[in-house]
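What you see is the complex with one protein chain gone and the rest in place.
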Amino acid sequence: MKTQYRNILLFTGIFLAGILLFFLNVLLGSVSIPAGDVFNIFFGGDVEKASWATIIIDSRLPMALTAVLAGSALSVSGLLMQTLFRNPLAGPSVLGVSSGASLGVAMVTLLAGGVLSEMLLINNVSIIIAAFAGAGGVIFVLLFLAPRVGNNIVLLIIGLMIGYAVSSIVNVLQFFSSDHDLQAYILWGLGSFSKVGWQNMVYFSGIVIAGLVAAILLMKPLNMILLGDNYAFNLGLNMRKARLLVISVAGILAAIVTAFCGPIAFIGIAVPHIVRNLFKSNNHRVICPAVILCGGVFALLVSLLSRLPGSMGALPVNAISSLIGAPIVVWVIFRNRNREVA
Amino acid sequence: MRKQNTDNSRIPILGAYHLSVGYTQSNTKSEVQKNLKLKMFTGELVCLLGPNGAGKSTLLRTLSGIQPSIKGDIKVAGKNLDDYSIQELAKVVSTVLTDQVFVDHMRVYDLVAMGRYPYTGYFGRLSVLDHEIIDEAIALAGIEPLKERFLDQLSDGERQKVMIARALAQETPFIILDEPMAFLDFPSKLELMQILRNLASEHNKAILMTTHDLSLSIQSADWIWLIGHDQRIRRGVPEDLVLKGDFADFFKKDDISFDMHTGEFRIENATEKRISVRGGGLNGSWVRKALMRKGYTITNAAKGKEKIYVANKPELEVTVKLKDKEVTVNSVKDLLLMLEKEQ
Partner (left out) sequence: MSGCAQKSPEKKAFEKVGAKYAEQFFFDEASGDIMLLDPTGNTTALRCDTAGERLVCLSSTHIAFLTAIGEAGHIIGAPDSAYIFDSDIKAKIRSGETAIVASGAALNEELILELAPSAIFTDNMRASEMTLFEAQGIPVIYIEEFRENSPLARAEWIKVFGCVTGKQHLADSIFSTIEAEYNELKNSVAENAKLRPTIFGGTEYQGVWYVSGGASYIAGFYQDAGTEYVFADNKHTSSIPMDFEAVYEKGMECDFWRIVFASSSKVSYNMLEGFNAHYADFNAFKNKSVILCNPAESAYFEKGVIEPHIILADLVYAVHPELIPEHKPVYYRILN
């Protein structure tokens, strides 16, 4: 079949682009290190400066790896939610998962000196635990409500409302917190691929890869869900069970990334759209693996662009992902409109 | 499509006794229909007719297992509906619903292929046999030219046929369709009815559908089930229902009457005008139709006593006797104008 060759070609092309971007991510940064030295660092040659090996191995490499995993996880999370809610604008932030994570982080960063900080350590680990707990709390509420509300749109609206409510609590916390604590919270909110590092890579990659495998196992139910609850039921799908599974996987993927990298916007919404347009398919047997691949590549591009501007360190990942992601979403919507008119 | 049990064609596919359907909301039950007794066999095409709000869709959703019944038993292919697992049921009943399926970037073939999901493995991989069955379903629904098209490039009628092909690919003995002809133009309705009739007769499917198209139902259905707001069901072969006056009863309203001869409803006009017409053939029959529409009651008259004479010729030639003269016109439009002026 013609489409099959096209898909294989696309997969290969995107994969190669990903490899190239990965190398560029390792090669380029605020400290310029000659390509020859980078090669030597990996293949055991002499390096001009010892610190360069540290920069490559301990900073750029885990950062690029984090970007790939985070991009894939967010994109798959977005795909799952768009399919489940049959809404092109659904994404990890929509269900309130990101807001939940934000609340968790706000609790530990902004309530420092309060009751909570007596119990929690204010450092990297506590921020991750808090973000995960906050996101998990929202997922838990959604899972509790999902079997009790008849349809996905109601659930979507509940998710949005949870998001708004939680954001308001964060606003109140911000209002009452000191400049210093506020800065710590804002710092987290800017998003960064650099905080995972090797020390957390096992947990991060473990959970992300488990989530991605779960998403692959959900490809068939996802296709059925596309047709709506009734048709899915008619094709033999237990919607309640499927919905719980899809929300759990999407939620955990969004939660783990938000916990480690901060709330990174638009990758989750934009990548599934790019993939559907590129592969001209909505068959999850094709687009689910494609979204995993494209998500990683897209995040590598975001990571690279955020560090390009020169010597002044990285721009916030969240800003770059929004700057690239938002126009893509607009473009997709316009494209779809035009096709309907024609 | 593999034929199912052609040698023993009358297998009960559906039986329902003391069935109540409706909605349960926070412990209050609202029964839309109660005490229904239903029976259906393979090879039968049944049309379910009734006014909006009588519970046609609710009944279909209950029979296909989407929503639970309030009371009573439903037996599908000899087994209680409640005893089926969701996966088992998917191999027995397929549905074509009013739910709109708008999925971007979805090819017709891929959608029809989903009909095979009850039979495929964990990842939904299709075997060679699956592909053959999908192709057959596409052929039966008459949508081969659309195979590679995207769903959003289809007309409503085309999309309806795609959903039917999907149901066929599911290879179930029982197919339930909710308003499959809604939004279709007349030729598409005929074509669709033809396909469904053929599936029942030639492929021994049991087909239950709702529709508002009375005359097509009378022409094609083996059985008609009428349900109304009175919570009574009338079941019968179409012609029996016509002759027993059930239709006339059922849809009775002040200004609408059921014409037992044509099997059509007509808008009744209040004023009583009689007119005599002589002359038959095709031209005569259409002239009569036009006069009836204008509210005339037509009487036949002997030669020379008639008001209107339609010449028995291939081209239209109508002679109208007015008070003082006779006028001959060559179109129905002129005839109607003439009569209007006379009054």
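Per-chain numbering from 1; labels A and B assigned in written order.
What we mean here is this: a contact is a pair of C-beta atoms (placed from the backbone, for glycine too) under 8 Å apart; a residue touches a chain by one contact, two chains touch by 3 or more.
Note that the structure is a prediction, hence the values are computed from the model and not measured.
Student: Considering the entire complex, write down the shown chains that touch the omitted one.
Tutor: Visible chains that the missing one touches: A.
Student: Which candidate, A:Thr12, A:Ser51 or A:Ser168, sits in contact with the chain we can't see?
Tutor: A:Ser51
Student: With the full complex in mind, choose from A:Tyr5, A:Phe43 or A:Phe175 the residue touching the hidden chain.
Tutor: Residue touching the absent chain, from the options given: A:Phe175.
Student: Just one of A:Thr12, A:Ser30 or A:Ser168 touches the chain that is missing; which is it?
Tutor: Checking the options A:Thr12, A:Ser30 or A:Ser168, the one contacting the hidden chain is A:Ser30.
Student: Which residue, A:Ile127, A:Ala215 or A:Met239, contacts the hidden chain when the whole complex is considered?
Tutor: A:Ile127
Student: State which residues belonging to chain A touch the missing partner chain.
Tutor: 29-31, 49-52, 54-55, 58-60, 112-113, 117-124, 127, 175-176, 178, 180-181, 183-184, 186-188, 190, 192, 194-195, 197-200, 311-316
By our rule, only the chains that are shown with their structure count from here on.
Student: At what distance in angstrom does the C-alpha mean of chain B lie from that of chain A?
Tutor: 50
Student: In the complex, go through chain B and note every residue touching chain A.
Tutor: 61, 64-66, 86-87, 89-91, 93-95, 97, 99, 101, 103-107, 110-111, 114-115, 117-118, 120, 122-124, 150, 152, 170
Student: Which part of chain A faces chain B closely enough to touch in the complex?
Tutor: Those residues of chain A that touch chain B are 88, 217, 219-220, 223-224, 226-228, 230-231, 233-238, 276-277, 279-283, 285, 336, 339-340.
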